[in-house]
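One structure, as C-alpha cells, below. Some questions next.
Heads up, this is only part of the complex; the chains shown haven't been moved.
In order of appearance the chains are A and B, and numbering begins at 1 in each one.
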Amino acid sequence: MGSVDPVVLFFVLGVAAGLLRSDVRLPSALYESLSIVLLIAIGLKGGVELAKTALGEIALPALAVVLMGLGTPLVAYPVLTRLGRFRRPDAASIAAHYGSVSVVTFAVGAAHLTRLGVPFEGYMTVFLVLLEMPALVAGVLLAKGIHRATDWRALAHEILCGKSIFLLAGGLAIGWLLGPEGIRPIDRLYFDLFKGILTLFLLEMGLITAARLQDLKRAGAFLIAFGIAMPLVSAVGGAVTGWWLGLSVGGTTLLATLYASASYIAAPAAMRIAVPEANPALSIGASLGVTFPFNIVLGIPIYHAMAKAVHGLGG
Amino acid sequence: MEAHSGTLLTIICEAGLEPVLVADLVRLGARGYTICDTRGMGSRGMRDALWEGSSNIRVEVLGDRALIETLVAHVHDRYYANYGMVLFVTEVEVLRPEKFLKRPGEDPS
C-alpha cells in the first residue's frame, strides 16, 4: 500500500465523512485560507523555475498549448447540445468549465510525479495560468454568440482579477523576481508544508464532492458519462500536444492532466455572472461531483500512462 | 422615543452576487446596507457554505417605502429568475429617517 498518495486517502476520508453524514466540517475560513496558500505556493514554485528558463523559449509553446486547449470546449459544446440535449446556456457553461482547468488537480498531479521521482518542466505553472481563461471566453461566446450584448470589460475583469488567476500570477511574479535564493526565508511555509496543506484541502474537497452527489442524481446518467469520457478525450489531446511540443514525460503527463481537469473556482464565478441562465447545479455537479474525483483517484495515473505511451510510440 | 416609520428590505441570495447586487442598490439610491454570511436551503437545493460556490449572504437595506419598492422591482426583474434568492419587506420604526432618505450631502446626521 506504500504506493497510494496520502492526498488521495484524505480525499476518500472526506467523501466518506460526507456520505456518512458525519459532522466533520472544515470551517469555510480554513478552506479559503488553504486555497490562498495553495495558489500562492504553486505560483511561487512556478516562478522560481521560470527564472531558470528564457521567456522567449516558452512563448510559442504557450500559444500552442492555449490554442489546442480550446479543443475541449469546442468538442464539448456540440456533444452536450446534440447528444445531451442540454439548453444552449447550460451546454456553453459546462463546456467552459471543462475547457478551463483545476488548480488542485494540477497540484495533485505534480505531487504524484514528485512522489514517483518523475521530473517535469518547471514552467508548467505558466500553462496552468494561461489555460484558465480562454475557455471562459469561449463559453460566453458559445452561449450568446458574438453579436449579443455582453459586458466584455466586466467579464475580463472578473476573470483576470479573479482570486485564482490573480494569486497564481502574483506568486509567479514574486517567485520569478526573488529566485531560489530570495525565496528561501519563506519556503518553510509555502514549500515544506505544501503537501500537508494539500491533504487538508482534499479532505474538504471530499466533503464538498459528497455534497454534490445529490445534484448528480438530478443531472442524470448522460452527464456522469460525459464527466468521465470528456477528460479522457481531452487528456489524449494533451498527451499528444505535450509530446509534439517536446515536453518530457512528466510535463506531458501534467499537460494531459490540465486538459482533463475541469474548473470549479474561476469558471463557476465567471459563468454565474456572464451566463446567468445556465443552471450551476449541472456544471458544478459534473466538474466537482464526477470529474474531480475521477481525476484524483484514477485519472492522473491513466494520464501518466498515456504520456509514457505517446512518448514510447513517438520517440 | 421619537420614532418614524421606515421600511426594511431583506434579500437572501447567492454570495457570488454580492458585488453586482450591492452596486445596483447604491446606484438606485440606497444610503447604506448591511450584509452577513449565511447558509440555507431552498428550491435550488442545499447551500451549505462549505465553499464559496455554496454560500449565501443576507443583505439588509433600510429606507423609505418608495426606495424599497424601487429596489424590490429592480432586483426582481434583474436577478429573481436566474439566481437563488428570496426577499421580504418589513415595516419598522427608525430613529432618524433623514439618515436613510436624504440623497445628496454626506453629513453623518
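We adopt the following convention: contacts are C-beta pairs under 8 Å (C-beta built on N, C-alpha and C of every residue); 3 or more make two chains touch, one makes a residue touch a chain.
Remember, predicted model here, so these are calculated numbers, not experimental data.
When all copies in the structure file are counted, the labelled protein chains give the formula A x3, B x3.
Just so it is clear, only the chains that are shown with their structure count from here on.
With centres defined as mean CA coordinates, chain B is found 35 Å away from chain A. Considering their complex, residues 14, 16-17, 20, 44-46, 48-55, 79, 82-83 of chain B touch chain A.
Those residues of chain A lying in contact with chain B across their complex are 25-26, 28, 31-32, 204, 207-208, 211, 214-215, 264-265, 268-269, 272-273, 276-277, 280-281, 284.
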